[in-house]
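For this view, one protein chain was removed and the others were kept in their places.
Chain IDs A, B and C follow the sequence of writing; residue 1 opens each chain.
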Amino acid sequence: MELLLVLGLPFFGTLILALLGARRFAPELNVGVSLATLIAAAFLVSRVIRFGPLLVWHEQFFVDPFNVFLVALTAFVGFTTAIFSRPYMRIEQAHGRLTPQRLRLYHSMYQLFMGAMLLALLTNNMGLLWVAMEAATLSTVLLVSLYRTKASLEAAWKYFILCGVGIAQALFGTILLYFAAEQTLGRQGMTALLWTHLNAVKAHLEPTVLSLAFVFLLVGYGTKVGLAPLHNWLPDAHAEGPTPVSAVLSGLLLNVALYAVIRCKVLVEGSIGSTLPSRMLMTFGLLSAVLGAFFLWRQRDIKRLFGYSSIEHMGIITFAFGLGGPIANFAALLHMTVHSLTKSSIFFTAGHASQTAGTQRIDGIRGLIGTSPTIGWGLMLGSVAILGMPPFGVFASEFLILTTAMREDPWTTPFLLLALGVAFAGIFSKVQPMVFGESDAPRLPHSPALVPVFVHLAMVLVLGIYMPPALAEWYRAAARLIG
Amino acid sequence: MNAEPWLSYASASLPVQALSWLLILAACWCLLGLIGLLRPRSIHFVAHALFPLGALVCVGIMLLAGSFLATGHAAETMILPLGLPDLPFHLRLDALSGFFLLLLGMAGAGISIFAAGYFRAGEGTAPGLMGLQYHIFLASMALVILADDAYLFMVAWETMALSSYFLVTSQHRIPEIRRAGFLYILMAHLGALCILLSFGVMQGGSWLFTFDAMRAASLTPFWATTAFILALLGFGAKAGLVPMHVWLPEAHPAAPSPVSAMMSGLMLKTAVYAMLRVGFDLLHVRFWQWGALVLALGLFSALFGAIFAAVQTDMKRLLAYSSIENIGLIFTGIGLAILFDASNLRLFAALALAAALLHALNHSLFKSLLFLATGSVLHATRQRSLGKLGGLIRTMPWVATFALVGTLAIAGLPPLNGFVSEWLLLQSFLFTPQLPHAFLNMLIPLGAAALALTVALAAYVMVKFYGIIFLGQPREATLAQAHDANWLERLGLFWLAAGCVAIGVQPQVALRAAGAVTGMLFGQAVTSGASIWQIAPIAPEQASYSGLIFLAGILAVVGITFVGVRLLAHGRMRRTDAWDCGYPWQNSRMQDTAEGFGQPIRHMFGAFFRMERELPAPADATPRYRIQIEDRLWRALYLPTARGVQRLADAVSVLQGGRLSIYLLYSFLTLIGLLVFVL
Amino acid sequence: MHRSHLIAELLRLLAAGLLLISFAMLSRRRTQRLITLYAWQGAILFLSTCLVAYDAGLTELYYSAALTLLLKVITLPWILHRLIRRLGAQWDSEQLVNIPVTMLVGLALVIFAFGLAQPISMLATTITRHTIGIALAVILLSFLMMITRRKAVTQVVGFLAMENGLFFAATSATYGMPMVIELGIALDMLVGVFILGIFFFQIREQFDSLDLHHLESLRED
Partner (left out) sequence: MRAISLIQQFAEIVLAVAIAPLFAGWIAQCRAWLQNRSAPPLTQPYRMLRKLFHKDVALAANASPLFRLAPYVLFGTMVLAAGIIPSIATDLPFARAADAIALIGLFATARVFMALAAMDIGTAFGTLGARREMMIGFLAEPALLMVLFNAFLLYGSTALPSLVDGHATHPSVIDPSVIFAAIAFVMVLLAENARIPIDNPATHLELTMIHEAMLLEYSARHLALVEWATDLKLFNYACIGFALFVPWGIAIHGADSSSALLLAVAALVAKLILAGAALALIESLSAKLRIFRAPEYLAMAFLLAVLGLLVHLLLGANVNA
């Protein structure tokens, strides 16, 4: 039941907001729908805690430890982002960058995007997963091009083509998967693509087909994860879209795409019985981490900067999943969580910072701590957290990942060190002058909503020094699931 | 280990579970910091109420740690329900951590009292926020020392770095300070990564990151060496060991003086602590090559620091370089200890380590004292450049007196504390000929000579420091209005100065504390032949020293002479102008400047520096002489690295060429490549 | 048995036609001609799907065949034709790589695709198993086309052609995906094309051209 609500509410919100999104109370409505979704998700989670994993509607939908916390996370960040976007978009409107019609489009697409992601997370059917991913892509394409400026159109176009092509590869991969499934499960239509079924018989799936399928799936969904060298759409889309969209792209979409990749990886590895997929993940992860770090070095645009930082972190997470084993998987899941919390909060502050300064260019933003201390401290603490400084949670996961890598694959640690060190220098050298120093920027027309920022950071902080047992239990179970 | 009577009394009056009390006190620090946020702008509330309380907490920690050491309890451990799910926070109080907590409390008390009088309104960060950062800094240092698992250690370690970074950049409107802060935090983070990897090696496959597991783990020589080298890199970067020292002379002057004092006096010591913890406690083997490496690094840092301190013209930079020198001395001691221990000469190892520990304690006292004194001078004159100071002994007699104690102590002169540790270090050098490595036996005496040179150079540096700031004629007219420190500041200075004298005159107590540590690590305490009168590391007939007799003797002779002179001769005296070989028109510009005082050093050790001179032409209407000294290592090591990364970044950025077809090509090729790879 | 053999022959013929059309697309310059070719591709897909459905006696495959006819043969080409007429973007003048080279690369790709499909074809039980290699070839060829073309419209056509290839792979290898997913895919396609339509106009009004080299301003410099 909750599941129905979780999936239904966003689509319902899409319609409502599409119909009467131009009204003044649209933002509040948006927040309301997100809140409802969050509550439903909370009930779902509590139910899972009480009765264990779910498998409903002809097994088409399921909730297991791996996706339950991602659902909760998605609903939560979706809600906070909605809160943040309320004043933010008003300010944008006040600056005359948006018309009410665009705002309507924005709100309904926002809900559609949420719905698509939740669908992708909750479905048990690899085909439906693909459909949901495609839907998420399409909705975000519209969101990225919201401003209709040359830059935003270009970004959206690249995003659309690259991810479209990528998703097409993923479809082919899915077809191959289905093909292999038919070989073993026999022809049974819908159920042949159910992840649970496939997982049950993965040992008997045809290895060659599955390894081919994995290549296509990896390239396909990996494009959306932003793995180098398939990442090119990511910085453009993050920089040119409205900030709330950048926040959810970085914070949620990448996670969902990676979730898809990992689901496939579990099947394939079970079938071909070799660590080939893990090796692929590790290589992609390292490459993305290192390249992302080096890209950071010469950024001039604040949102682009953090877009690249997302590439770097996705690389680290992918690498951790590639390492495998209970600890690395645990760390990867933890890193997913803290990264999406931290990165979204950073984008919140970055958005307001660029609004105060009137530009996204880094050397145009100065002395935030003087003009509006909350934004300044938010940005500083957020960056410190994302750079893996304790006591923030990002450090906890990086601690586990690095120590594991040092024991398992020592040859990778120099690359990781390089990536982390270069990323630190790259980001901090740019954040420090933005936060500190003199400035004479005017104040904002609407008071910014920075509660989400500090809520997120507080959660990250807590995760760094104390992890609720229930959460830890999920992580462990999920880690076991991924193997 | 028999306890000092007064110490045993103190311990009798204190609860046995020292660890929990220490934790409570550390929590009190955090609490004080948070309370400060209630009225962040009120300087009176924060400075005059919270900081003295913080100082009290310091005293409490000092007493607890001292009593723990004196009574020689078994190590206490504790587990907090925090941290990672499988890895709750482990804490442990043993002799080693006890000693460094003693150090922390002792120096911290003085600094906090001074800080209470130091912070003025309208300087950089709001006082409340500063108080928070300050006390978090203290608490994190205490936790670093108490941590008993890698995760808690790293958390405390980086919290320490972070809070100190915010303290350093409290006056962030000045670009140089921002730059210094960035360099500092960057080096700290890189170091932390190395430490992390070192722990990753040491946990040795048992996925427990507790220190107990690491003690149990048996590593192959290769992995043990890897862990040691990584740890040396990481902790050396924090301690300011050459060549990882570049951040230190930038960051320490940039910070407000009490913060400089804490960083130099306390934070560097946490690095020393961690090095000892890893080197002697966690790693189960030690190879003499490690000792040789550490010894070489330490000696080089010591010499390097002394030489660079001698040519500085900014008083806080001078002290920062002198910190590098002292850290070098401490690591020299550690290196010797490893050497001796690796060849099973445990008594000598204990001696060398005791010297290192004692020097760490002493340095934390006199270096904080001097940094605080510069703080008072800074407030009184708004001048940091030695070229604009002078003659302050007349306007600031209190600060001058306390600073004199610090100066003599850091110059390694008896009967003050600096001398004791350096003397012990030299003593332990004397036993190196018993090492079973003929080659080392040839080399190490030269090390002793380098040590002697360093110590003597330190005296030179300190004469320059004190003489140019406090003696002579004021180089600026404004210095006449300089005001002396307020009573809180004086109290802080007095506390530290008293510490210097006490340890100098009665080193036995401190040595017993160090002996507890060496007893834990080597089963050897350096107390043989020591009496209440004198210390004798190995045997009295070999070498002994008694600060008490020194002080008493000198005072007695001085007194007798004074009285005698008055009785036999007379006390008549008249004030006149200085004679100066009868040259009548001399003025304050004719004294040696800081540059002038450094000139012989520049002349002798030119190879160390990168100098830019600007000499006046013969027929120059307004002749001006400028010289700029740079660290060669900066250009040799750091700039090339930065340039290399920049170049790589440029190369990488070609990937993002902006052309869609190329992007498609990338993914196409990736696809094809993977397919080929799979087939 | 004899009948199914005949059908298999026919299918192979159609598959060859599909491949031929993709090559033709690679070589064409005129956008309108491309779209016509795309429509033809759709038609062939429709036929092949019907054949497979008839052979396997699957009713749902008839639906998806109908869907194909509706969408890929009628609707999309019609939309695209109208679009380019409205945008006046008939010509796709120059390409990034000249045509003979593209052809050669395409040839190499076909061989590669067949090699790749070999193990899969061995497993396939369906009568259409040899066609999967062709499907893969079509996908790769349209990918190549997207890389080499300069105009937005042609890239989109390439994109759609890729979808065709996928669809063909689905039918030929596995008698088509489950219906729900077919519908989902079709819906996504439709929405995608509409969005593209909107884009064309916006790009046009912003850059007053559909040439992609205007869209190269976002880069690291």
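Heads up, the rule we're going with is that a residue touches a chain if its C-beta (ideal position, glycine included) is under 8 Å from a C-beta of that chain, and two chains touch if they have at least 3 such contacts.
All figures in this text were calculated on a predicted structure; none of them were measured in a lab.
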Touched by the hidden chain, restricted to displayed chains: B
Selected from B:Q289, B:Q542, B:Q628 or B:Q646 as touching the chain missing from the view: B:Q542
Touch with the omitted chain, as defined above, among B:I24, B:I554, B:M611 or B:A636: B:I554
Among B:A216, B:M590 or B:L639, residue touching the chain not depicted: B:M590
Where the unshown chain meets subunit B, residue by residue: 390-391, 393-394, 404, 408, 411-414, 419, 423, 426-427, 430, 433-434, 438, 441-442, 445-446, 448-450, 452-453, 455-457, 459-460, 462-464, 466-468, 471-473, 533-534, 538-546, 549-550, 553-558, 561-562, 565, 568-570, 572-581, 583, 586, 588, 590-592, 596-597, 600, 603-604
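As a convention for this text, only the chains that are shown with their structure count from here on.
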Chain nearest the global centroid, as defined over all protein CA atoms shown: A
Of B-C and A-B, whichever chain pair has more C-beta contact pairs: A-B
Distance between the centres, which are taken as Cα means, of subunit C and subunit A, whole angstrom: 31
CA centroid of subunit B to CA centroid of subunit C, Å: 71
Interface hub residues of subunit A, defined as touching at least two other chains: 157-158, 161, 165, 212, 235, 295, 298
Multi-chain contact sites of subunit B, meaning residues that touch two or more partners: 653, 655-656, 660, 664, 675
For the subunit A and subunit C complex, residues of the former touching the latter: 125, 127-128, 130-131, 134-135, 138, 141-142, 145, 148-151, 153-158, 160-161, 164-165, 168, 171-172, 174-176, 178-179, 182-183, 187, 189-190, 192-193, 206, 208-209, 212, 235-236, 239-240, 295, 298
Residue ranges of subunit A in contact with subunit B within the complex: 157-158, 161-162, 165-166, 169, 211-212, 214-216, 218-219, 223, 228-230, 232-233, 235, 276, 280, 291, 294-295, 297-298, 327, 369, 384, 387, 389-391, 395-396, 399-400, 402-407, 413, 417, 420-422, 424-426, 428-429, 432-433, 436-438, 464-467, 469, 472, 475-476
Complex contacts: residues of subunit B adjacent to subunit A: 81-85, 150-151, 154-159, 161-162, 169, 172-173, 175, 178, 181-182, 185-186, 189-190, 193-194, 196-197, 199-201, 203-205, 207, 209, 645-646, 648-650, 652-653, 655-656, 660, 663-664, 666-667, 670-671, 674-675, 678
